[in-house]
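Note that one protein chain is taken out, while the other chains of the complex remain in position.
The block that comes next holds subunit A.
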Amino acid sequence: MAEQKKIATRDSFGRALVELGRQHKEIVVMDADLAGATRSGMFKKEFPDRFFDCGIAEGNMMSAAAGLSSMGLVPFVSTFAMFAAGRAFEQVRNGIGYPHLNVKICATHAGISVGADGATHQCCEDFALMRSIPGMTVLCPSDDVEARKLLAAAYELEGPVYLRFGRLGVPVFHDENAEITIGKGEILREGSDVALIATGILVPEAVKAAEKLAAAGIEARVINMATIKPLDEECVRQAAKDCGAILTVEEHNIIGGLGEAVCATVAETCPVPVCRIGVRDCFGHSAAAEELLAEHGLTAESIAAKAQQFVARKG
């Protein structure tokens, strides 16, 4: 992959939100005193009358979003992933999920790549929490283009959606005209020796890992799985069938995330060995994002090395 410009998906979110706000007057935006950091502040600047700061009170923000939604407005609610999925879990579950209200939860600063703020702010549990709510769609875009297109697609989808955005600048690898569909895995590279199913900001790392593997004579299929739920089970099944071994790659605890979702599908429909690459059930600490990603084995080098060992075991 050639050197590309980098954009944090939270910036993409902010831009796309303003664009959607222009098109759809019923969109309102809420934040909990983090509008500058989440980039919902871009919407606030453009549409001050449709932006409601809720103060540092995330639980009430989710309940109030449910109320606004019941009035026919479409709330896009933004705060850090830790507080959207973590602090306000029960308000999301009972207030938004149970009545299946049309609220879009836009969580930024997700994953270990939040960096130096440390463990309290490194949310690696949000997929697990949000996946467990019936009817919740869970999205994790990998770059600027996908983030903007998924936000627009989330608006079109009636019902609750959780979107995960990152703080770290990441390469833009999608073409502006790329077709992005909720619920569809995107095959970025063909191969049949092993499948790398990645999500979010680690997708480019998975692509680089596949290039390294190719140099070692291993052809890896790379799948960008931006929809964590509902999972593209057909895409996973086909990968299991064609490749016989799968590695999942996510910036999330290996418990409850993409890896487990893939394991469940594979175990139930086409059993093959699966290796989950992610944060291995531990808390992070303060460090630069890149240092943390390296420490947790979330780099192209680590992914390629793990894949090589895993393929050797495939037999």
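A few remarks follow.
In the analysis below, a residue touches a chain if its C-beta (ideal position, glycine included) is under 8 Å from a C-beta of that chain, and two chains touch if they have at least 3 such contacts; residues count from 1.
Rule of thumb we're sticking to: contacts and distances are computed from a predicted model.
A chain of the complex is left out here; the name its UniProt entry carries, from "HEAT repeat domain-containing protein", "Transketolase", "Septum site-determining protein MinD" or "Dipeptide/oligopeptide/nickel ABC transporter ATP-binding protein", is "Transketolase". Per the touch definition above, the residue from A:Ile7, A:Leu20, A:Met42 or A:Ala66 contacting the chain not shown is A:Ala66.
Looking at subunit A, the residues touching the absent chain are 28, 49-50, 52, 54-55, 57, 59-60, 62-73, 75, 90-91, 94-95, 98-100.
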